[in-house]
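Dumping the structure here so I can ask a few things about it.
Removed from the display is one protein chain of the complex; every other protein chain stays in position.
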Amino acid sequence: MEAFFWVVAIPATVSAVGVVMMRDTVYSALLLVVHLLAVAVLFVLLNAQLIAAVQVVVYAGAIMVLFLFVIMMLGLGRGEGVKEKLPLQRPVALLFGGAMAILLGVVMSQTTIQPVAGALTPGDVLAMGGNTQVVGRLLFSDYLLAFEVTSILLLVAIIGAVVLAKRRL
Amino acid sequence: MPEDYLPILIYFLIAVGFALAGIATSHLLSFLFVRRRAAKDKLIPYESGMLPQGPARRRFHVQFYLVAVLFILFDIEIVFLFPWAVVFRELQILGLIEMGLFILVLFLGLIYVWKKGALEWE
Partner (left out) sequence: MVPVANYLILSAVLFTIGVLGVLIRRNAIVIFMSIEIMLNAANLAFIALADAKGSLAGQVFVFFVLAVAAAEVAVGLAIIVAISRQQGTIDVDEINLLKW
């Protein structure tokens, strides 16, 4: 398992770097698909099977298609100009980004994580019907309000997309 | 259990291997047997096939975009139906009301989209 983590974590990191570095936006988008699939595999390793499936269906399937769509629609070669308007942007970004990485890394590695009261092992989850069932039970009981609010969020997004993208309302 | 996903891993490796083996074999065969001769027709994507019409990365019409966006938003609705479908017997009538409310709100969105004519082809 230890080795498999690295087999997945390294491509996830490399493809994320590729998304940021690539000149061609289409390559960025395709590398983002690789990144999202690698993270989905990590979700499976962490016993989150439902989320992994949703990640593949929604992110790698639908959202990335939309990204490629927009890239194709706007045409290529309209990315960024050659000349840098803010000359110090890159070094300053690297400086502060590196500082943030160190800060996050130190905090993450120093924190000790205690299991909550009534912690579920993967075996317990399996005995309760499986990952999807347990997540479903939580989603439709404890987190019901958030679920219903999500529908309003999606309604707003539908209206927003129509208003912004439609030529004649 | 993550171990149960071994068949998917094997399937993935076979798929990648198949693609790579195909490319490698094609290169190997052309390296071994093809006599290289410069000709204009050799440079087109499908030799002896249909002539390509325009560049491969052509621009899409904006009309497609709206359909794709609406697909994603209703895709999310479907994703919420999966965990609901496996537990809705336990939730009993309350579960039906919960999901009914959720779908009703999104149905209002569908009516809006319909009324605005976003599903029509302009």
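We just call them A and B in the order they show up, numbering each chain from 1.
By our rule, a residue touches a chain if its C-beta (ideal position, glycine included) is under 8 Å from a C-beta of that chain, and two chains touch if they have at least 3 such contacts.
A quick note: this is a predicted structure, and the numbers were derived from the prediction, not measured.
Q: List the displayed chains that the omitted chain touches in the full complex.
A: The chain that is not shown touches these displayed chains: A, B.
Q: Please identify, in ascending order, the residues of chain B that touch the omitted chain?
A: Residues 62, 65, 69, 72-73, 75-76, 79-80, 83 of chain B touch the chain absent from view.
Q: What residue numbers in chain A mark contact with the hidden partner chain?
A: Those residues of chain A that touch the unshown chain are 1-2, 5, 9, 12-13, 16-17, 19-20, 25, 28-29, 32, 35-36, 39, 42-43, 45-48, 50-51, 54-55, 58-59, 62-63, 66-67, 70-71, 73-74, 78-81, 85-86, 89-90, 93-94, 96-98, 100-101, 104-105, 108-109, 111, 113-116, 118-121, 124-125, 131, 134-135, 138-139, 142-143, 146, 150, 153-154, 156-158, 160-161, 164-165.
Keep in mind that, in the parts below, only the chains that are shown with their structure count from here on.
Q: Please work out the Cα centroid separation of chain A and chain B, and write it as a whole number of Å.
A: 18
Q: Please output the residues of chain B touching chain A within their complex, sorted ascending.
A: Where chain B meets chain A, its residues are 1-2, 5, 57-62, 64-66, 68-73, 75-77, 79-80, 82-84, 86-87, 90-91, 95, 98, 101-103, 105-106, 108-110, 112-113, 116, 118, 122.
Q: Touching residues of chain A toward chain B in the complex: what are they?
A: These residues of chain A touch chain B: 1, 26, 44-45, 47, 50, 54, 57-58, 61-63, 65-66, 69-70, 72-76, 122, 126, 129-130, 132-133, 135-137, 139-141, 144, 147-148, 150-152, 154-155, 157-159, 161-162, 165-169.
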